[in-house]
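A quick write-up on the structure given underneath.
Of the protein chains in this complex, one is absent; all others appear in place.
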Amino acid sequence: MKTNEQLQVYSLPEVEHLKVHGRTTGQLLPLTLFWTGSAVELNVQGSELWVEVESQYDMYESWISILINGVPVSRQMLMAGRYWVCVFRGMNADVVKNVRIVKDVQAMSGDPGCALQIHALKSDGAFLPVQEKPYKIEFIGDSITSGEGAIGAKAEEDWIPMWFSAIHNYTFMTAEALNAEYRVISQSGWGVLTSWDNNPKGNIPEYYEQVCGLLTGERNEALGAGDQHYFGSWRPDVVVVNLGSNDGGAFQSPEWKDPDTGKVYKQRLNEDGTYHEEDLAAFEKAVERFLFKLRKNNPDAQLVWAYGMLGFPMMPAIYRAVDAYTKGTGDRKVSIIQLPDTTEETVGARTHPGELSHRRTAEVLAEYVRGMIG
Amino acid sequence: MKTNEQLQVYSLPEVEHLKVHGRTTGQLLPLTLFWTGSAVELNVQGSELWVEVESQYDMYESWISILINGVPVSRQMLMAGRYWVCVFRGMNADVVKNVRIVKDVQAMSGDPGCALQIHALKSDGAFLPVQEKPYKIEFIGDSITSGEGAIGAKAEEDWIPMWFSAIHNYTFMTAEALNAEYRVISQSGWGVLTSWDNNPKGNIPEYYEQVCGLLTGERNEALGAGDQHYFGSWRPDVVVVNLGSNDGGAFQSPEWKDPDTGKVYKQRLNEDGTYHEEDLAAFEKAVERFLFKLRKNNPDAQLVWAYGMLGFPMMPAIYRAVDAYTKGTGDRKVSIIQLPDTTEETVGARTHPGELSHRRTAEVLAEYVRGMIG
Amino acid sequence: MKTNEQLQVYSLPEVEHLKVHGRTTGQLLPLTLFWTGSAVELNVQGSELWVEVESQYDMYESWISILINGVPVSRQMLMAGRYWVCVFRGMNADVVKNVRIVKDVQAMSGDPGCALQIHALKSDGAFLPVQEKPYKIEFIGDSITSGEGAIGAKAEEDWIPMWFSAIHNYTFMTAEALNAEYRVISQSGWGVLTSWDNNPKGNIPEYYEQVCGLLTGERNEALGAGDQHYFGSWRPDVVVVNLGSNDGGAFQSPEWKDPDTGKVYKQRLNEDGTYHEEDLAAFEKAVERFLFKLRKNNPDAQLVWAYGMLGFPMMPAIYRAVDAYTKGTGDRKVSIIQLPDTTEETVGARTHPGELSHRRTAEVLAEYVRGMIG
Partner (left out) sequence: MKTNEQLQVYSLPEVEHLKVHGRTTGQLLPLTLFWTGSAVELNVQGSELWVEVESQYDMYESWISILINGVPVSRQMLMAGRYWVCVFRGMNADVVKNVRIVKDVQAMSGDPGCALQIHALKSDGAFLPVQEKPYKIEFIGDSITSGEGAIGAKAEEDWIPMWFSAIHNYTFMTAEALNAEYRVISQSGWGVLTSWDNNPKGNIPEYYEQVCGLLTGERNEALGAGDQHYFGSWRPDVVVVNLGSNDGGAFQSPEWKDPDTGKVYKQRLNEDGTYHEEDLAAFEKAVERFLFKLRKNNPDAQLVWAYGMLGFPMMPAIYRAVDAYTKGTGDRKVSIIQLPDTTEETVGARTHPGELSHRRTAEVLAEYVRGMIG
């Protein structure tokens, strides 16, 4: 191999016009990408580009996708270690390439050892400004929003990072359709009130105000995952909340016993199979509280509760909760949209929405959001 | 990272039920994958699998795609060196996974230093038999068959491996649709008689009987690229020849002067823009000769000349050539099919057929071949 | 023309195995088809079939579509008069043909002179049994359900029968997908509480218990349009209510003054453009009352409020109304589904849903109903 003698290494702070996507601590030495869809974006005028990554994990490894001029061309598992990955080489040095290196897997609350960091870039070219997009969207969700099952054969059943995709994902597709910048806050199995298995700690709202507070372990602590997120740094025009599927599932799942306190948690069904009124009310209260928290931190954003990709049994409760919130506050910038249900034709791996289901949702959601911000 | 203590390294000859796709020398220590679409296929009952690759190049690096249970989940550039790539990890150890590790780039006649080799596998599981497919198809072609431009933005113009795809490719798709095993012999820019720029050395037929004779350089020589291919080892039911586009292009391109002999080559146009009769006859003769060579080496195969994805100006000449061949031999197992032309809607990078064009061709070609072998 | 000497005329009561679709009075001498989608269906073993129709109107003429073996082959305006229409001729006399002659236009509340009647049939063959379908669905709606704009160019603006279709219609498509028999109760411009222009008489619930009570004039009276409908005669498994679009429109439209009483009606907007709480409550109350009436008459049916093809501003109110109904009654067989909104791509004539929008709704609705009755 002929070595390219023109390559120069840049630590991230040295990279002009570096665009970072996703909530971070602001730290660039190195940059930690927490959430799925988080990315570095660059406009590179050069023939070659490398990125120095560091991947760590106890159980769940990170994956990245690389997009050149908006098209995904590479997707790879990042084995443990710190090393250079070549993004492109042999290209016309005079032409500007838009590059996105995207974390393709959700933040892993179940693996305190999991982290993906970017240390440096290496190129023979120059870094030019990345064009700002006119809109910002924040997506908040569970496994659906994490793109679980959006890639892989229908037969797949393992819960592993390989079946997660940030790109075959309605978040990415909706943002592309709207020419919007976007961020994702999501966790498989989690809900507004509890996780699918009735664990009250598996709720997104509690961690919403931190950079990535659902991560555990000392290393993540040290990386600033638990830091307060400064909402002034990035003000979304629209906040899309795709939560409720696991809250619905909790009614169908066994109780959860807190190993520390012995306390038992369970969203109950009535004997006729309907939801226990009190427990449903607790869910509604949680939705309402989350809306308050979202509004507090996003004073001007449209709040859209978008739900239905894996059925929509919680929809009446969501409507009641939004009603209660609106009535209590007079806040009119909150609405609900039902997303296209996943069918046999559109399902993916792990009985989750497949790429086609994500695409249909993106069409519907983009159309709806366009009506708000267009 | 917790190390998987159960992993065992296997040199390829030790791997039971290893299935190798594509023409090779038979050598497994290591295995050299020459052509695009060449692959190793395995059924692995285990939780983790690694592959040891060795990638070398002066200019054009190799890429691989990884398919798990038939679905592409990873695509990556193979930087120079010899190293382990993790194929999957953390999976249910009891479930059998079908795995294909596919060379995603054509043999590189322009880079004598380019080679992709597989040394070993590493797993904690067992290798089980891979099911034999009922049919075998050989595809012979140029850049179209190499999947040039089948991935990447339409704006891309660089001639680099990144824009080649063995998977977004009618060869792969046709074989999938027919449940057939397949091999590819292809080279961008080449034709039956000459390459697009009138170089008479850029013709596929001359190298058809070697393992991968169009490769150059001592290393490829040593790897056996120039060895005679033993046709008895793999007998295709159908040979699809998708050549002619560059022979047509040669009429529109400047002459080529042999640097060694000074001799000039040119497929000429008449003043009215039509093809010079003598030169067209030379092309037809080359098609006819290639059919003889194909038949000699594939006595029972259906020969299908499949042409038209980038226009079809050579079609009358191809029909004449096949007519002449059939008349001369009485051989009736030769036919021609026009493939769907690429449109503005289906074009990909480098003004080559995009994934959608490949898909349309695959539909038409699979239907046609099904009628022959069904 | 050679006359078919074998043709015999049958008054409808003489026709064996005649299947009548749509609410009627039971009268067959002649049969009056009131609602869109109403039809006669036959299995004819013969070479030729004619139908004697009588069409009357002051303003809005009737149209019919003819389906042979499930495929629409003819659609025609029925000019005024009583005459024979040839359904088919020259066919194989031994083969059984399934025939449906379908009223393609809604009941016309605005034209007291409009009526479509069927007097007799003429054939050289025999009438065989029509296979019963396993499910029954009743659709209740407005212009969307009447198929207004489902046929015709996007530029069309005239309010005329030509642009109405019972076939390019989600009702027909949903029923086909589910192999269900179906009926339609619908009227353009009407709602649950008022019509789009605030006229309180333009509400469907008031006429739900009559055969076709929204028709006016003496002739319709004489035809029995105002008769009480006997619900025991046809018990739907599912009642789909697609109402609310015009109730929403009333908020945006000028007041309506009753010419008789001088009383003024208006669903008011607040100054900030939101719905006036009191008026919205009146709508909700109307929804709730309609659910009571539906349940009274359809004790076992699933009631599905299906809304959203032209936006969904009333959805929160519909959810509240259904909540109130469910809470008050304990009735759990009531649910809500949001239908796919019409987009620039799927719109038809008169800025109403086009055929493609109807198709998308049918896919979603059929999937949903299948989950209930499957």
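Each chain gets a letter, A, B and C, in the order it is written, and its residues are counted from 1.
The rule is short, and it goes like this: a contact is a pair of C-beta atoms (placed from the backbone, for glycine too) under 8 Å apart; a residue touches a chain by one contact, two chains touch by 3 or more.
Keep in mind it's a predicted model, so treat the numbers as computed, not measured.
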Can you list the shown chains that the hidden chain touches? B, C
May I ask which residue of C:Pro30, C:Gly152, C:Pro340 or C:Pro353 touches the chain that does not appear here? C:Gly152
Candidates C:Val9, C:Met59 or C:Ala126 - the one touching the absent chain: C:Met59
Contact residue for the chain not shown (choose from C:Ala80, C:Ala126, C:Val264 or C:Met372): C:Ala80
In the complete assembly, which of B:Met59, B:Ala153 or B:Ile336 touches the absent chain? B:Ile336
Contact residues on chain C toward the hidden chain run 1-2, 56-61, 68-71, 73-77, 79-80, 84-86, 88-92, 95, 113, 151-153, 155-158, 160-162
What chain B residues would touch the chain not displayed? 272, 274, 308, 312, 315-316, 319-320, 322-323, 332, 336-338, 340-341, 343, 364, 367-368
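Here is the rule we go by: only the chains that are shown with their structure count from here on.
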Which chain's mean C-alpha position is the greatest distance from chain C's? B
Averaging only over C-alpha atoms, locate the centres of chain A and chain C and give their separation in whole Å. 45
What is the distance, in whole Å, between the centres of chain A and chain B, each centre taken as the mean of its C-alpha atoms? 38
What whole-Å value do you get for the distance between chain B and chain C if each is reduced to the mean of its CA atoms? 58
Can you list the chain C residues in contact with two or more other chains? none
